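Every protein chain but one is kept in place in this view of the complex.
Let's look at chain A:
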């Protein structure tokens, strides 16, 4: 595994919606490369006919009845933590010109 380039780190930061400083990009490029090199050892393990294990419960697709119930959490309480909450809506900067 070759070292992650600064461009690659900048791309991952963009995917992660994190605006990083040049100093952070440089530091993360070293640190993430170390971790990737470490986890690369999994390549030694033979896994050709092995199924992936997403979780240990054996559960999949838990269905619940499609019944609408009033929430115990009030909209006003939820809105209290938002930078701006108006008439039951979160206010955000416009996304269209």
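In this section, a contact is a pair of C-beta atoms (placed from the backbone, for glycine too) under 8 Å apart; a residue touches a chain by one contact, two chains touch by 3 or more; residues count from 1.
As a working rule, contacts and distances are computed from a predicted model.
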{"item": "Per UniProt, the name of the complex member that is left out, chosen from \"Spermidine/putrescine ABC transporter permease\", \"Acyl-CoA/acyl-ACP dehydrogenase\", \"Glutamyl-tRNA(Gln) amidotransferase subunit A\" or \"Spore germination protein\"", "value": "\"Glutamyl-tRNA(Gln) amidotransferase subunit A\""}
{"item": "Listed residues A:22, A:66 or A:84, member touching the removed chain", "value": "A:84"}
{"item": "Touching residues (missing chain, whole complex) on chain A", "value": "4, 9, 12-20, 24, 28, 31-32, 34-36, 38-45, 47, 50-57, 59, 62, 64, 72-74, 77-78, 80-84, 90, 92-95"}
